[in-house]
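With one protein chain withheld, the remaining protein chains of the complex are depicted in position.
As written, the chain order gives the labels A, B and C, with residue 1 at the start of each chain.
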Amino acid sequence: MINLKDIRETARDMLAKGEARAVIGYRRGSRGMLAEPAFLTKPEEADELVWDPTCFHNLSLYLVHDRKHLAHAGKNSGGAPVAIIAKGCDARSIVVLMQEHYFKREDVYIIGVSCEGTGVVDERKLATHLNGVQASNAAFDGDDFVFTTAEGEKRIPAREVMADRCLECRSPYPKEHNLVFGEDKTGRQLEAPFAALDRFEAQGAGERWENWARHFDRCIRCFACRSVCPMCYCDECVVDSITFPVTTETTADEKASRIRWIERSAARSENITYLMTRAMHLAGRCTDCGECDRACPVNVPIRLLNNKMEKEAREQFGFEPGASIGGPSLVASFLDKDPGEFIR
Amino acid sequence: MSDQQPYEPKIVAFLCKWCSSAGSDLAGVSRIQYPANATPITVPCTGAVSPMYIMSAFNKGADGVLVSGCHIGDCHYLEGNYLARRKMYLIMKLLEFIGVEQNRFRMSWVSAAEGAKFAQVITDFVGDLRPLGPQDKLKRAEIK
Amino acid sequence: MEKILEKKRVDDWVAALTGYEVHAPALEEGIWGYQPINGPIRLDHTNTKQPPKEFAFPQREVFFSFEQIKGEAPRLKQVMPSGPRHAVFGVRPCDGRGVPRMDKVFNDHAQDAYYNARRKNVAYVGLACNKPPSANCFCLSVGGSPVSTDGLDVQLTDLGDRYFVKAITEAGKDLMTAAGKLFADPSAADQKQLKQVHAAAVAHPQRAVNNPDQAPAKLKASFKSPLWDELAQACIGCGICTFLCPTCHCFDINDEVQGKAPLNGQRVRTWDNCQFPDFTMHSSGHNPREGTGARLRQRVCHKFQYFYENFGMHQCIGCGRCITECPVGIDIIHVVNKVVENAG
Partner (left out) sequence: MSKKRTGVFVCHCGTNIAATVDVAKVAREMSGEDTVAFTQEYVYMCSEPGQESVVQSIKDNKLDSIVVTCCSPNLHEKTFRDNAQRAGINNFTCEIANIREQCSWVHADKAKGTEKAIKISRSVVRRVNRNLPMDAVKVAVTRRAMVIGGGIAGIQAALDIANAGIEVILVEKQATIGGRMLQLSETFPTLDCSQCVLSPKMVEVNRHPNIRLMTYSEVKEVAGSVGNFRVKVHKRSSFVDPDKCKICDHCTEVCPVVVPNEYELGLTSRRAIYIPYAQAIPASFTLDEDACLGLNPIRCGKCKDVCEAGAIDYDMRPVTTTEEVGAIVVATGFDLYGPENMPELGGGRVEDVLDGLQFERLISASGATKGHILRPSDHKEPKDVVFIQCAGSRDPAKHCAYCSKICCMYTAKHARLYKKHVPDGRAYVFYIDIRSGGKGYEEFVQRTMEDDDTLYLRGRVSKLYRKGGKVRVMGTDTLTGQNVEIDADMVVLALAMTPSKGTMEIAKTLKIGRDKDGFLAEAHPKLRPVESVTGGIYLAGAAQAPKDIPETVAQAGAAAAKVIALLSQATLSRSPLIAKVRRSHCTGCGMCVEACPFIAIRLEGGKAVVNEALCEGCGSCSATCLRAAIDVKNVTQMQIHEMIEACLA
């Protein structure tokens, strides 16, 4: 059981002693029970920190933001490290970022939090359970989540409202950490890995397409999936014209010769190209934090695409994303025994 | 296209310069006939084929995409085809996953000595694509 | 024109609207969205995920197509919106209030032919909110009301087994007269119940922007406030808040080239959005709204200051979508209150 007091004290201590220039964690927001990202720089702010089943955000995104701010200011380092609260999946994201040299190990102080009996809540599943009743607070309690509502306390077995990815999580414990709270419950997985994916894949190709066609039609290209993803840290996205890093080195020719792989129109064909390319680019890098899926305002099951890549990588190439900082990259490496039967 | 003409699948064929493009040259020198549906784009190596190319070809209206290179162990650049094998496997699985017909994407190893095989690969591919009809899943909608 | 329509007759009304393509909220993949009617109409929706702004301002609008044969002058062919008239059922009062705001934007200095062509082709059948459909509703504090008829052509009020149907505009009257026989005249009891329902709706507690009248001046005074950066620290720069906003109207215009020999394609308008980092990116690489703070300020000030200065009303209509859907808890009510309060 994680004691919130310990997390707060660690944060307070680190900020007071200057061991961290900021602590990124979770605090209660202004919207009911939901936690939101918190950026603490003063010791006295430590009491704002919370740890509950709505702490779904993968905060490593903000390490990326921090890096971009530093780079923009022409700095390589911000001095003391940034401390960050990280669940198992979040910590793996941090590992991938370090694997890709986005920052160095010493730039970050990982305060790991183990998802012990449970994981985080899936708002959509919860909404069905609460049936319109608003909750003002959420808490862990063993294998249950406890919600405070106007109609009193509501206790729900976690597995009924947990995010799919948490049910299937293979490593809820943040292996890479400086400090960790909570027990290592690796192997507690409540559903088989890729269970949701397997259910979807059990359909025929025709049915899968019908489903995806509807999903891709819904996409409004708000790019929340990309914006919320710590791995989508590119300054310019390969597939659209939303971002375009222009530096003093950028030539007029370069500006003129941007490849328009896809059009800006939110048409199905373009949405597919975008989302599939994103899935390819996340292959071997996505740690299944589920943020893209959660952020999508029109419920495109983006996780399934990424999950498909993760499953193939695991089963065919024995690859686990975010396993170690010095590990190989999925698409920049190969094994002699990689499958080749599909090739004529 | 008039009603009389049979449907002709459009194929983009990414051929590595050293093996498959040379193999297709050999098919030519040997005058082995095969359907004219595949337009070759010669790349240095299959390792240079970005999955984005596959997506883009389908997006621009290809009915089928072929990637062909040197046999494993024969890569002029030693490892390019190993890297390609992995990348292409992933994109193939992803296409299959969203429900694109398996036969729309194909990969083959055709060495410089395998002119007949090159012709066969194209013939088979066209044959497999015909029954599928035009690819409209990923294709950008036509201008109205 | 005020009438009573039994709920079970609503489908008959819809069926009688033969000159219209009727859209109503439908639940798909857990999302309420406007869809062409297909089976019995449902008006038990919370609020739709996306506002009905698409009917007049679609995400993609083709302006014209072009073709240029080498050595010849380019040929353009204007593409004007066409199609049947639309009747959109179940529009919430807040979204109704969005309509006149959009009308102003597209008809202020210049008339937007594309917008107007679509706009005159659509009629909105509103549904009063007997109770707030979302925990983040705040229409009352921005000059609206759960029973507002602003922007609507017809207003429905749920009186249990029947609707109180009120024509607001001539277009609304047309919709009702198309099936005149289905409607009954309201009794005094109906009128009384309507009053009671409306009074209760208005009395229902809501979240609120504290000093909406002071907001324009206070925001203006807070342009350089450090609060913007602080409040926007978690912002990920996605397009959810703006794309789902009933009054956000920014767009981009692109040429989508179809072929190069001869050069042909179409000029297309697509939604754009001030929260995307490159929205204000100059070709030189300079970005006047570099950080998330500047971009949040733009969105908030547009809603509560600039629009007010231009048109004498708040652009925000208090639907709460941007709050509910923000993946990282950015809350426009909280932001406005905080900045206004801080301005002293």
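In this section, a residue touches a chain if its C-beta (ideal position, glycine included) is under 8 Å from a C-beta of that chain, and two chains touch if they have at least 3 such contacts.
In this text, all values refer to a predicted model and were calculated from it rather than measured experimentally.
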*Contact list for the unshown chain, restricted to visible chains*: A, B, C
_Of B:Cys19, B:Cys45, B:Val100 or B:Val121, the residue in touch with the unshown chain_ = B:Cys45
*asked:* Can you say which of A:His281, A:Arg294 or A:Lys308 touches the chain missing from this structure?
replied: A:His281
*Pick from B:Ala27, B:Ile98, B:Val121 or B:Leu138: which residue touches the chain that isn't shown?*
B:Ala27
_Missing-chain contacts mapped onto chain A_ = 100-102, 233-236, 238, 245-247, 249-250, 252-254, 256-257, 259, 261, 281, 328-329, 331-333
*At which residues does chain B meet the chain that is not included here?*
8, 10, 12, 21-22, 24-29, 31-36, 39-45, 47-53, 56-57, 60-62, 73-74, 76-80, 83-84, 87, 119
*Going by the touch rule given at the top, which residues of chain C touch the chain that is not shown?*
69-70, 259-263
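In this text, only the chains that are shown with their structure count from here on.
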*Taking CA centroids for every chain, report which one is farthest away from chain B.*
C
*Using CA atom means as chain centres, which chain is nearest the centre of all the protein shown?*
A
_Using Cα averages as centroids, what's the distance between chain B and chain C in whole Å?_
46
*Return the distance between the CA-based centres of chain A and chain B, expressed in whole Å.*
35
_Need the CA-centroid distance for the pair chain A / chain C, whole Å please._
31
*Contact residues on chain B for chain A in the complex?*
51-52, 55-56, 59, 72, 79, 82-83, 85-87, 89-102, 106-109, 121, 124, 137-141
_Quick check: in the complex, which residue numbers of chain A touch chain B?_
201, 205-213, 238, 261-263, 267, 269-270, 272-273, 276-277, 279-280, 283, 304-305, 308-309, 312-313, 316-317, 330-334, 336, 338-340, 342-344
*chain A - residues contacting chain C, complex*: 29-32, 34-37, 39, 57, 61-62, 72, 124, 134, 214-215, 218, 220-224, 226-228, 241-248, 250, 255, 260, 263-267, 291, 294-295, 297-299
